[in-house]
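For reference, the structure I am asking about is given below.
With one protein chain held back, the other chains of the complex are shown just where they sit.
To keep things simple, chains are lettered A and B as they appear, and every chain counts its residues starting from 1.
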Amino acid sequence: MIDFFKKLFKPEGSSSTARERLRLVLLSDHLSLAPDVVESLKLDLIAVISKYVEVDEAACDVTFERQDAAIAMMANIPILSMKTRPPSPPPTPSGPPPAPEPPPSSFGTPATAKVADEPAAAKPPSPPRRKRRRRRANVSPSLGNAAPVPG
Amino acid sequence: MSARRIVLTSGKGGVGKTTTTANLGAALAQRGHRVVLVDADIGLRNLDLVLGLEKRIVFDLVEVVEGRCQLRQALIKDKRFETLAILPAAQTRDKTAVSELQFAKVIEDLAETCDYVLIDCPAGIEHGFRNAIAGAAEAIVVTTPEVSAIRDADRVIGKLRERGLAFRIVVNRIRPEMVRSGDMLSVDDVSEILGGELLGIIPDDEEIIDTTNRGEPVVLTPDSRLAVIYEKIARRLEGEVVPLTVLHAPGFFSKLFGQRKAG
Partner (left out) sequence: MHDVQPEPIAPVIPKPRGRAIVITSGKGGVGKTTTTANIGAALARTGATVVLVDADVGLRNLDIVMGLEARVRHHVLDVLESRATLDDALVVDKRVSTLRLLAAAQTREKDEVDTQAMHDLIDRLREQFDYVLIDCPAGIEMGFQNAIVGADEAIVVCTPEVSAVRDADRVVGLLGNREKIWLVVNRLRPALVRKGKMLSVDDVNAILRLPLLGVIADEPGVIVSTNKGEPLALDDASPTGAAYRAIAGRIAGTDTSAPVIPTEPTAMQRLGAFFGGSAR
């Protein structure tokens, strides 16, 4: 009889636990089943960060770890030095952007300021990191199926 | 006009592929289609047993592939239906006895002679699975609403997507009372998690055990609720839009007064 009342007043059954565990397990399965996607993600990440700092590309590492109720991406990206000039801000529709203030020259010499030589118009403005990651690697909570993303 | 070639697969064993193949095939045959069921589980055949045809096996799929008999010699016509036949697997060989190309060829040949070829896929994602899907143009993924089964179905769906095989999902052995009490994933949960369209929902029902024991497809029992459900699945497969059966757990009062709401 107690079981009956327990069932009446039980807030959630084991199915919600099952749903949550499945979500995580499938995400984990999909990540490990798409090594090429993970590789692309890593390269994209390094490329974006390289706009701001010099990185040791060979020593970069991206892994996924389960932490309780979520999967976290852990990126270990050794930084060698700052770039001397930050990249130009994206062009605004109202007119050409104001020329950026030259940063204090505590790091490096103008010779290493690669970014300043790049024409700002040649590269499209990089979207926020999170959005880009989602588009390429499909690591958002929505579940695709365990197939490698083509291309 | 070539037949539709459909593989029934799951990843996880024991979720009801063979039972579904047998009963769906029988339901399609009852509706007038010419149906051939192919047992791709070489070494552990069971389609024959489920249909009660085990004593009539003379030749099997491996012997067809090896040219030791004609395809039509290996086919066993089920006498209870006008238009149902099965191609049994070999019992004493293993799945490497047949290659993907060879299997696909057999299915192609069969497809010239009927309207539906249903391929009963073995459990797993290895050689046997690859053979079974090699012959197919579409798939039915059978799963139960349990964590392990869904995980395996997900893996299989990934493989199907790799091959560009369209699929629909059959959720088997659902227990509405457990879904209601929150102790079992619902059909919507399953469909959402796997990202596929539902073809059918089959409730857990002891009737299946009994009919399998007797080697009789459940569609032969006239007022069986499972027969109605398989018939609906057959109609959906044909392309008809059939509303999904609303499954009710027998309620407290109906149980008390001896009635059971039809599933």
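Observations, loosely collected:
Heads up, the rule we're going with is that a contact is a pair of C-beta atoms (placed from the backbone, for glycine too) under 8 Å apart; a residue touches a chain by one contact, two chains touch by 3 or more.
Keep in mind that what you see is a predicted model, and the values were worked out from it rather than measured.
From the set B:R5, B:H33, B:R155 or B:R168, the residue in touch with the chain omitted from the display is B:R155, counting the whole complex.
The missing chain, though absent from the display, is touched by one residue of B:K12, B:H33, B:R168 or B:K232; that residue is B:K12. For the chain left out of this panel, the touching residue among B:D60, B:D78, B:D115 or B:D183 is B:D183. The hidden chain makes contact, of the residues B:E100, B:E146 or B:E162, with B:E146. Counting the whole complex, the residues of chain A in touch with the unshown chain are 3-4, 7, 13-15, 17-18, 21, 24-25, 28-29, 32-33, 66, 68. Within the entire complex, the positions of chain B that touch the omitted partner chain are 11-15, 18, 43-44, 46, 49-50, 91, 94-96, 122-128, 146-149, 151-152, 155, 175, 177-178, 180, 183-185, 204-206, 209-210, 212-213, 249-252, 255.
As a working rule, only the chains that are shown with their structure count from here on.
Between the Cα centres of chain A and chain B there is a gap of 42 Å. By the touch criterion stated above, chain B contacts chain A in their complex at residues 147, 150-151, 154-155, 157-159, 161-162, 179, 181-186, 189, 193-195. Note for the complex: chain A touches chain B at residues 7, 10, 12-16, 18-19, 21-23, 25-26, 29-30, 33, 143-148.
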